[in-house]
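A single protein chain has been removed from this complex, and every other one stays in its place.
For clarity, chains are labelled A, B and C in written order, and residue numbers in each chain start from 1.
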């Protein structure tokens, strides 16, 4: 089981801030493909990956990174703090 | 008559902060030569012009600048504010 | 080093006065304060979302990186989340050093990294509706200055 978190407009499009998933995805990209196939709202949220960022266990990462040992995946748009 | 002001170690070496002088000096350099010739303390204070700065009527200037119309000349070391 | 992530307002002046107060060998303190700006004249409020846990972690890493790059006596980052009115302080950073160049560079670096690497997202609520603020390419490009 893996915790998947969504922030900002990704959270709004998917409609929930967080969910627990059972997945066999090897990389972040595999997980994205699984999510896209689930429901239209996921397909929309993940339609343009260049507009998305991913963090693995609270460290910024890449879409081709492996999920092995990861407990928390977060998807969100580019940050706009400061 | 022209007001001549001295600051920091220039003031300390010459021993006074300000004096009024009657001069026919055409440029700042002419005035410096006049002062150097006056007394040892002036010669010492003006021995190394690269260690000195000059302001004419409260604007930074150069040693070859003309004194025509100038009412206030100030000599001091490079600034160390901030 | 002090990293604060909070919903409550903070007093930038009081923070500046308290910062690096006990260091006797600093000559320079640079601070940056980010203020909720009413760009269009129609902003009613700004909402800031963040990623609890990762936020503190990312800000701490950015401060540590600044401390390895420059000789700093102290570093401060305060960032708010929640709802802000126009004119409210959103965040501040401060860097204290013996030398002014280090303090300036560190504060500038902290801002550039905080902007694009700390998980905050701004949403502007105007009379016309609410919109997520888009990240600027110029903010991402600014990071190249530090490579």
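We take it that a contact is a pair of C-beta atoms (placed from the backbone, for glycine too) under 8 Å apart; a residue touches a chain by one contact, two chains touch by 3 or more.
No experiment lies behind these values; they were computed from the predicted model shown.
The absent chain, not drawn in this view, touches the displayed chains B, C throughout the complex. The residue from C:29, C:76 or C:118 that touches the chain not shown here is C:29.
Listed residues C:103, C:118 or C:135: the one in touch with the omitted chain is C:103. Taking the complete complex into account, residues 11-17, 24-39, 86-87, 98, 100-101, 103-104, 107-108, 111, 142 of subunit C touch the chain not shown. Taking the complete complex into account, residues 5, 7-9, 11, 55, 58-60, 74, 76-82 of subunit B touch the chain not shown.
Everything that follows uses one rule, which is that only the chains that are shown with their structure count from here on.
The distance from the centre of subunit B to the centre of subunit C, each centre being the mean of the chain's C-alpha atoms, comes to 48 Å.
One inter-chain figure worth recording: subunit A and subunit B are separated by 72 Å, centre to centre, where each centre is the mean of the chain's CA atoms.
If you average the Cα atoms of subunit A and of subunit C, the two centres end up 26 Å apart.
With touch defined as above, subunit C holds no residue shared between interfaces to two or more other chains. The multi-chain contact residues of subunit B, meaning those touching 2 or more other chains, do not exist; every residue touches at most one other chain.
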